[in-house]
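Quick one: the structure is below, questions incoming.
With one protein chain removed, the remaining protein chains of the complex are shown where they sit.
Presenting subunit A:
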Amino acid sequence: MTIANYLVLAAVLFTIGAVGVLVRRNAIVVFMCVELMLNSVNLTLVTFARSTGGLDGQLIAFFVMVVAAAEVVVGLAIIMSVYRTRRSASVDDVNLLKY
């Protein structure tokens, strides 16, 4: 396996995540797609760290994990509060604000 394969895999995962955010309707699934994007970034970072021989990329991956965990806490709290009011986590149902 060459380095390029990992980068392509990460790019594919990132694209799947980005498309998922745009087409999926459930807030939890949308959020999982964002997490997929973050993890594809981690794969990219670790691959580049390997190719350059430095430690930076691996260190950044740890930071990304910590920040993603913090984001989960805040995000699930917000989605939870909406779900408890509306009994639905669909992003189509949060449609009071427009124009």
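The criterion applied here is as follows: a contact is a pair of C-beta atoms (placed from the backbone, for glycine too) under 8 Å apart; a residue touches a chain by one contact, two chains touch by 3 or more; residues count from 1.
Rule of thumb we're sticking to: contacts and distances are computed from a predicted model.
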Hidden chain of the complex, named as in its UniProt record, picked from "NADH-quinone oxidoreductase subunit N", "Tyrosinase", "3-methyl-2-oxobutanoate dehydrogenase (2-methylpropanoyl-transferring)" or "ABC transporter ATP-binding protein": "NADH-quinone oxidoreductase subunit N"
Touch list for subunit A against the chain that is not drawn: 7, 14, 17-18, 21, 27, 30-31, 34, 37-38, 40-41, 44-45, 47-48, 51-52, 54-57, 59-60, 63-64, 67, 70-71, 74-75, 77-79, 81-82, 84-86, 91, 94-99
